[in-house]
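Missing here is one protein chain; the remaining ones are kept as they sit in the complex.
Presenting chain A:
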């Protein structure tokens, strides 16, 4: 909302500019002002109408509906039956839920920092000038563009114990999971994590690169004159001045990892023994395979709260460290 003085100022500017052209009698200031801004307001709402209708019908309403369904027993055929907080109490004692919860946390806690640190490292490397830089930038960014669901098929084949090239290469250095990477309970999670990092690291690298390019060169000059070495310049100049990017990248990465689904669905279907079943996988299984819509909605609400609280906590934490220059 604009403060009143700004509105009035803009209006008087428009009328004084219009007056000589239209040659109207000197206007009564108050009334036209109200009419014009009223019409502007109406125009604004007209511009917003399609968007608001769609958002309300297909996002806000379903969201409220999901909250309602999470307190019901509903399977698409019978009418929804109110069960109070039963779904939520069932969650607390459901080992499948805790398993998926734990897997999601594990996935997020490993993949987020690894991706962010790698993205920063790649950005630092590719901020130097050398031949082949453009190729490396494009190559690292390209996985972000392609469909994770599709490229995960190639990843599944690459890790296949019989035809997989990566399996073969790793067997040459003595790493041989007994049942193949994706069927071995010890390695399946690592495999889908690697694919998760691979997919997004280029995107965060580009954000970091933009940040690096916005750091004034004299900052480094000054640090160098003060006798700061490579590490000190990184620690005391680069890193603090990149804290805006770190905030953005960490929040984006964390939220993305909490919603991991595509490569897991394609590569392991949540297996072996539910070792890679994340919360979104569980919502999909309970909702669209077991048709327990009420229960699945309750799980999805846990995900909402989770995403919301974590992004708030992280936002608040990094806000305090934020540097402006």
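Quick notes on this one:
Here is the rule we go by: contacts are C-beta pairs under 8 Å (C-beta built on N, C-alpha and C of every residue); 3 or more make two chains touch, one makes a residue touch a chain; residues count from 1.
Methods note: contacts and distances are computed from a predicted model.
Of "Carbohydrate ABC transporter permease", "Copper-exporting P-type ATPase A", "ATP-binding cassette domain-containing protein" or "Spore germination protein", only "Carbohydrate ABC transporter permease" is the UniProt protein name of the chain excluded from the display. The chain omitted from view is touched by exactly one of A:84, A:174 or A:227, namely A:227.
Here the missing chain is touched by one residue of A:184, A:262 or A:277, and it is A:262.
Within the whole complex, the absent chain has one touching residue among A:71, A:101, A:155 or A:274, and that is A:155. Residues of chain A in contact with the chain left out of this view: 1-2, 6-7, 14, 17-18, 21, 37, 40-41, 43-45, 47-48, 50-52, 54-55, 58-63, 65-66, 69, 76, 122, 125-126, 128, 130-133, 135-136, 138-143, 145-151, 153-155, 157-158, 162-168, 198, 202-203, 206-211, 213-214, 221, 224-225, 227-230, 244-245, 248-249, 255, 258-259, 261-262, 265-266, 269, 280, 283-284, 287-288, 293, 296-297, 300-301, 303-304, 307-308, 311.
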